[in-house]
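First, the structure itself, so that you have it in front of you.
Of the protein chains in this complex, one is absent; all others appear in place.
Chains: A and B, in written order; residue numbering restarts at 1 for each.
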Amino acid sequence: MTPADWISMALLAAGGAFCVVGAVGMLRMPDFYTRMHAASVIETLGAGLVIAGLMVQAGFTLASAKLAILAALIFFASPTATHALAKAAHERGVEPVLGEGGGEGGK
Amino acid sequence: MIYAPAIAALLATIGLALVRAFLGPTLFDRALAANAIGTVAMLLLAVLEFLTGRPEYTDLAMVYGLLNVVGTIAVLKFFRLGDLGRESPVDEGER
Partner (left out) sequence: MRKLSAAVSLFVFWVLLSGYFTPFLLTAGAVCAVAVVAFARRLEVVDPEGHPIDFSGSALRYWPWLGVEIVKSAWDVAKVIVHPRLPISPALVRVPATQKSALGRVVYANSITLTPGTVTIVAGRDEFLVHALTRAGAEGLASGDMDRRVTRFEGARQ
């Protein structure tokens, strides 16, 4: 394997590891809102590192440009979906579990 | 060989997210899990392109990503209004 292969393998493995961590977080967290934070680890660092690893593999080609479009799509679309979920849950009256001193500040 | 760890991790992620989708308990937990599965499936398709050497998979991943977002919002809207066609009520005056 060439050095570029090693770099891309490391990036891919790190991205995969963050995806698994995010999924474990989705299982461990106590309520819906905290699970949302775990899922956003998958969508930012997990997806970003996997795509970066693939871009190292692709080099400076059209495939790389497509992967960049894919990354841009994730980064623009995923907060919209997350916000839609959060707002829908809030309007449905799903109550967040709050930590000590975590009341609604400034209200 | 390069892709083996990534593919194993992504498949494990899908499995864990599926567990969350089964456990629930609310509709939103399931929708969140479905959304995460969609994102990971998109990444899996992108990795598959390099594994098989077929460039079509990135295009598939892009379409999958778009459908993932639209699908999540459609599910939420459907459960909120019981209908996909109606205008959503204006939120401005609510709070």
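Following the convention adopted for this analysis, a residue touches a chain if its C-beta (ideal position, glycine included) is under 8 Å from a C-beta of that chain, and two chains touch if they have at least 3 such contacts.
Being a predicted model, the structure only gives us computed values, none of them experimental.
Residues 18, 21-22, 24-25, 28-31, 33-34, 36-38, 40-41, 44-45, 48, 62, 65-66, 69, 75-76, 78-80, 82-83, 86-87, 90, 96-107 are the ones on chain A that touch the missing chain.
The definition used in the following text is that only the chains that are shown with their structure count from here on.
Contact residues on chain A toward chain B in their complex (touch as defined above): 1, 5, 8-9, 12-13, 15-17, 19-20, 22-24, 26-27, 32, 35-36, 39, 42-43, 46-47, 50-51, 53-54, 57-58, 63, 66-67, 69-70, 73-74, 77-78, 80-82, 84-85, 88-89, 91-92, 94. Listed in rising order, the residues of chain B touching chain A in the complex are 1-3, 5-10, 12-13, 15-17, 19-20, 23, 26, 28-29, 31-33, 35-36, 39-40, 42-43, 46-47, 49-50, 55, 58-59, 61-62, 65-66, 68-69, 72-73, 76, 79-80.
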